[in-house]
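For reference, the structure I am asking about is given below.
One chain of protein is taken out of this complex; the other chains stay put.
Letters A, B and C mark the chains in the order given here, with residues in each chain numbered from 1 onward.
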Amino acid sequence: MSTVRYKTSPDPVSTDGRDIDRKIAELAGEAADQQASGAAGKHIEKQAGTWTQLPQPHAADPTYYDRPLLNESVWGWAIPTYYYVGGLAGASLALGAALELQHAAKFDRLIRRCHWIGFLGCCVSGALLVYDLGKPQRFLNMLRVFRPTSPMNVGAWILSGTSGASAAAFFFRQAGYAAGLFGMALATYTGVLVSNTAVPLWNASRKVLPVLFAASAVTSAGSLFELFDQDEDEARVTRAFGSVGKLAEIAASVIAEQHASQVARVGRPFQRGFSGFLWRTAAVLTAGSVVMNLLPRPTRGKRLASGILGTVGSLLMRFALEQAGNASARDPRASFHSQREPLAQ
Amino acid sequence: MGTSFGRGGATDFPGDIVNSDVIVIEGSNMAECHPVAFRWVMKARERGATLIHVDPRFTRTSAVSDIHVPIRAGSDIAFLGGIIRYIIENERYFKDYVVHYTNAPAIINKDFKDTEDLDGLFSGWQKDKGHYQTRTWMYEDVDPEPAGGERESEAAKKGQPIQRQPIQAEHTDLTLQHPRCVFQIVKRHYSRYTPEMVEETCGIPKQLFLKVAETLCRNSGRERTGVFIYAVGWTQHSVGVQYIRAAAIMQLLLGNMGRPGGGVIALRGHASIQGSTDIPTLYNLLPGYLPMPKAKHDKDLETYLKLNQSPSGWWGEYTKYFVSLMKAWYGPAATQQNDWCYNYLPTLTGDHSHMNTVVDMADGTVKGYFVMGENPVAGSMHGALQRKGLRQLDWLVVRDFQLTETADFWREAPEIERGEVKPQDIATEVFFFPAAAHTEKDGSFTNTQRLLQWHHKAIDPPGDARSELDFIFKLGRRLKRLYQYEYADPRNWPIRDLIWDYPTQGPLEEPDAEAVLHEINGYTVHDGKPVEGFTSLKEDGSTACGAWIYSGCYRGGVNMTARRKPHWEQNWVAPEWGWAWPHNRRILYNRASADPQGQPWSERKALVWWDEKKQQWTGHDVPDFIVERPPDYRPGKEARGKDTISGIDPFVMQSDGKGWIFVPTGLQDGPLPTHYEPQESVIQNPLYGQQCNPERMEWMRKDNPYHQPYNDPRFPYLITTYRLTEHHTAGGMSRWLSWLSELQPEMFCEVSPELAKECKLKNGGWATIRTMRGEIEARVLVTNRIPPLRIKGRIIHQIGLPYHWSSKGLIRGDAANELIGFVADPNVSIQESKAFTGMIEPGRKSKGRRHVTSGRLVKKLPGREQDRDLPQARHKPETSHGFKAMETKEGNV
Amino acid sequence: MPGQPQAAPVKGFFTDTTLCIGCKACEVACKQWNQLPDDGFLFTGMSYDNTAHLGASTWRHVAFIERPAPLHPQNEGAFSWLFSSDVCKHCARAGCLEACPTGAIIRTEFGSVYVQPDVCNGCGYCIVSCPFGVIDRREEDGRAWKCTLCYDRLRADMQPACAKSCPTESIQFGNLEDLRKQARERVEKLHSQGMREAYLYGESAASQPGTEGLHAFFLLVDKPEVYNLPPDPIVPTKTVKDAWTAMAAGALGIALAALGAAFFAHKNGAQS
Partner (left out) sequence: MDGETNNAAGLWPVLRQLAKGDILGLGDSAASPRTGSLEARTTHADKVVASVCPYCAVGCGQLVYVKDKKIIDIEGDPRSPLSHGCLCPKGAATFQLVTGSHRVSHVLYRRPYGTKWETIPLETAMDMVADRVKKTRDANWEDKDKKGNPLRRTMAIAHLGGATLDNEENYLIKKLFTSLGIVQIENQARI
């Protein structure tokens, strides 16, 4: 791969980043096979444009040209979508297991649906994760080691377990219990995964995020079921399940924001910018959803509305969190303040 | 440097800087341009040395200096003169050293008049010729030779008869009190260079100046030494040589020459730039600083030798070196009967240096041009004029790694981009030969400390790439073949008789570089055995030697330049690493490290000393002295040649063996450095009525316009050019490399926040910089590192421009050298590019115009121009080369 | 450091920024040895720093800081220019290492943190787990990259390319224990010379508990933020217990919600 510079010149120049003539030199260094296109400035451009002020640091609150301290996540849309799908699958399987415990035939269809959603959710999750990898063909490396310090590694095992158990549940209903247990882990570990980062906003709300993810998973599942044809028993289950989740999600998100905002600069992306807009919208949608649930005399329309609002809300919450995290990673002062203020106390 | 001490080479090696107690870096940005040599400066600093950096900009060198002195570009002599005055007025000079080792006690001709008397001119200005007649600068009643490569300039150009006799002791005053002794003349010459005047001229606050002066004085004497380091920040001025002279005077007064941690170090920018003056590809020299014959004077060998051989000092051996050179070139054809083929050599009729060649090209008298590993279009001043020259050629040969701006001048250039010139109208035939890299050929480089180091071939060159050695060798073989039927004509005899039989090797039949080195070293003619050194050379034709100063580098048939004994197995001088000329001496004039009795001035600064028992000089370095000459030896009146060197004459290449504080002969623009303003300045010369160096070389041509000498309202800012660590000179070896290009990817200009405000420039935005020669665009870097200076209550803004960019390569930008006109130092014909004036505006250039092709770029000012010269120096007679072609008062556009 | 072989003494870098002249030899020597591609040609306007930050293809990065303040005891003026060559810190507790799900990142016998390019699948988790913003993924390549402490050279008993090239010995390489001793002496010397600002950044677990000390530590003369270094970095896994606890609570919550909903619906349904 190479890029051509000065295309309009009579003598344009082509570069692949190294420009070594393989006839006279051998490339065998550690990073000799690092792929590069020679395209200019991506790495730098991504982080900030040209500095337009006098190059000197702010005396009281210094940064390095306001450049990010941290690298923001390279995750695309697939990862927040995965949080949603994984949460959905996990919560569904947990609900399925809980229903199983009731030993009531009237819930059979719902249990089956739970298993299906769980299983399909696991499949989609896997696909999303593989899709987002830099080297998708190496996805199996996730199971190369067992590394308990890495929530992602633990999560890979959890996802594998959940997939296996949910698949097994089609054949042995008892496996549904295992799937339910795995599902609870699947729905919540992503909260740990996000918390266990240096991104100030995520890290600051680490005591809440797994709970928020749990609640949001419940919301997701509850809302999705509301979109299906349901009999009254089923509707009652999902409405109850969903309402608890939605209320909890709203509560957890308020607390998460409070935790993050203990250092003003850290919580800022929750309040400002695109991430702040997403975050607020998500909360409003979820609140709308719960209102639909709690309105007297449930109707199919209300149920559908609630389902859509809840689904979009919880999906949006994941995206909002992703955006807010990235925004706080881009803001060097978020890191500096979050580390300075405890030092100052 | 040659005129002060005798040899034109750095007197010390960078590794010895660790022994310095104070280090002054001026006219060099050492940390940026020579980072690895700067290693030794940092080590000295760790050992307690004080580091002083004098520079218009606060650079990476300043960042680690103890003291940074911001100075107006082009005012260094005023600053150094101020220090010289401080040393003398406060009696801080190293008296024993000054009295015995310098010409301070010498008494000067009674007709001598100083610039103090003549408002900026020395005595001897010839109104009709536009040059100095330098006889009044001589010692009383004597006429010592100028040393080395400078010798030809004075005598030859002006055709004065030269008397020859060694300096006599009765013409000195060891008490330094005689009103006409050098010491008193210097004292008077610099009497007005007061701290206040320094502040007014250089913009250096008085307190800061005094601190620097005091630091320098405190760190000299028996126990302590200081070193002075400069680079092209000094040489690229119209008074460049005198800058270096000023440092030399200071170092002589402080007794810092020839001693550990002392000296004057020139930092050079190219791998073998020292080598290319030692074995010169320079018009005026033959290898080993032997002057080329001059048409007007050197009519035959006898005259040539008479004019060049000195009766005293080392140049008394001149005939041996010259005869051996002719034997190396023309072999058996060179005989005593035919004057050793002296009449095979072409002769000079004036200054044939680079800038004149370019002007001649533009005027159509040069037809063919070889450019090897050089890129004048980007790297030399006034790119538009350079290209105009190339367009007039019949043929051009370029040898380089890639198509440089010079090779592609007919296809990619500002005037072609603008449509002013079309490729299909350019008649020049261009050959581009790909060159081999240093890893693809054997050969030696001579570094900045005169050290020859061999590099070995690692692989064959790719494709049609060949070394210059191979190219020139095979071109020579072809020419011999082409001329073989025309040998009847005497003009072709040099080709016929040229010894050109170097053995070849490998599948590419490349000539053996070691065989060439063997010839450079010299050999005895009858058996071809390498000689031991230049002392073995003979004047009877029994020895051949390609460059006498390099003689000894192939001693005993061993390639001394390829020696690589690890540094941890030898002392800090590392004599067994490579080979240094002369005679593997690493610190020149090191006799001066011992007192007149031959003992070290102090234990701390011991280097070489006289060993009474062995009756010879010995020490850590190879003594730069006659090894067996005792300190108490004094020559008789009848002594000639080497015998005239007394036991207390450390500067053996000088005819009187002394360091020259006052240069009685050898320089064209005065015996003492005097502050002159650059050709284009922002202020009037505060010291003299004479604004600029009266002897400066200027080219009064329509395609080379100058601004007003000072206060030009169209060009209010002072511009200086410089280099960055991340690039190499004009960028030919760096702008094509992604690893270097990404570090400094775009041409930029440095301006202060104050100037940015004044001109509405924004950091990271674009600016256009303009002179009468052309305009360029650059990104803006606003920084406090280039502070405005306060001079007489006026704010002087300076603009910094790196000059690495041009129109080709992986990263491209405008070349700073497009802005610079042709002006040069009279002694060495080096351009003035470190200080000139210009204008800066926000935004990108509108047209990228060039005066050479677009005509006048700015309006002519009404009225008469200010004067650069006093009335008596205003007349510049025309020469055959088109420079100094008009009276300066008439202006030039 | 559990799970780590102790074959050789721990190696590290001591970067003394007071000796740095900002020449960037380290950047290029690193690119040359490791044969990294360039990172783009962009004029940043940030003094002489045009590489901006460490990244997938830039494993040494020199920061340039123009300060309107003097650096004692030099330059009485009110200005100074600081340089600092940044690099992967090879933390004693490394965020990237502990986050890596594939085992691509390992702790070597020299105590350094190494990304195995043949294993990394580019999940990107290490990138957000590094409190220094060091490791990064190159888009075209898809894998995470960072300084290897020249693992291949160390195996051959050669020092890392950057330290070898550094003309002023600003970058020193050696046994971590020796470097720490040297560094402390250096700070004392600078203090005695009047450079009171000098201090060590991350030289030990005591001074930087959040990482338990850096194997590549620095001597700085201004706040860490000025150099784009975090003042008190904490490796995420140090505090991850909070999250695991919260996860347990969350899971329990799901269980309760599910059980509650099921039970409630079942009971209510039975009644109706």
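Note that in this section a residue touches a chain if its C-beta (ideal position, glycine included) is under 8 Å from a C-beta of that chain, and two chains touch if they have at least 3 such contacts.
Here the structure is a predicted model, which means the values were calculated and not measured.
One chain is not depicted; across the entire complex it touches A, B, C.
Considering B:Asp111, B:Glu429 or B:Glu628, the position touching the chain not shown turns out to be B:Glu429 (whole complex). Taking the complete complex into account, B:Gly443 is the one of B:Gly221, B:Gly443 or B:Gly848 that touches the chain left out. Only one of B:His567, B:Arg790 or B:Arg844 touches the chain withheld from this view, namely B:His567. One of B:Ala458, B:Val558 or B:Ile795 touches the chain omitted from the figure, and that residue is B:Ala458. In the complete complex, the hidden chain is touched by one of C:Arg153, C:Arg180, C:His215 or C:His266, namely C:Arg153. The chain not shown here is touched by just one of B:Leu743, B:Ala756, B:Ile840 or B:Leu857, and that residue is B:Leu743.
For chain A, the residues in touch with the chain missing from this view are 13, 18-21, 23-26, 28-29, 137-138, 140-141, 143-149. On the side of chain C, touch with the chain left out of the figure occurs at residues 1-5, 23-25, 27-29, 31-33, 97-98, 103-104, 106-109, 114, 116, 118-119, 151-153, 155-156, 158, 161, 164-167.
One rule holds for everything that comes next: only the chains that are shown with their structure count from here on.
Chain pairs A-C and B-C differ in how many C-beta pairs are in contact, and the one with more is A-C. Here the spacing of chain A and chain B, counted between their Cα centres, is 66 Å. Between chain A and chain C, the centres computed from C-alpha atoms are 25 Å apart. Shown for chain B are the residues in touch with two or more other chains, namely 738, 763-764, 781, 783-784, 810. Looking at chain A, residues 15, 17-18, 38, 50-52, 55-56 sit in touch with two or more other chains.
Residues 403, 408, 411-412, 459, 462, 736-738, 753, 762-765, 781-784, 808-810, 812 of chain B touch chain A in their complex. Residues 33-47, 49-53, 55-58, 63-69, 95, 98-104, 117, 119-125, 127-145, 148, 151-152, 222-223, 225-237, 239-240, 242-247, 249-251, 253-255, 257-266, 268-269 of chain C are the ones touching chain A in the complex. Listed in rising order, the residues of chain A touching chain C in the complex are 1, 15-18, 20, 27-45, 47-48, 50-52, 55-57, 59, 62-65, 67-75, 90-91, 94-95, 97-99, 101-102, 104, 106-107, 129, 132-136, 138-139, 141-142, 144-145, 147, 149-153, 155-156, 180, 183-185, 187-189, 191-193, 195-199, 202-203, 206-215, 217-218, 232-234, 236-238, 240-241, 244-245, 248, 325, 329, 332, 335-336, 339-340, 342-343.
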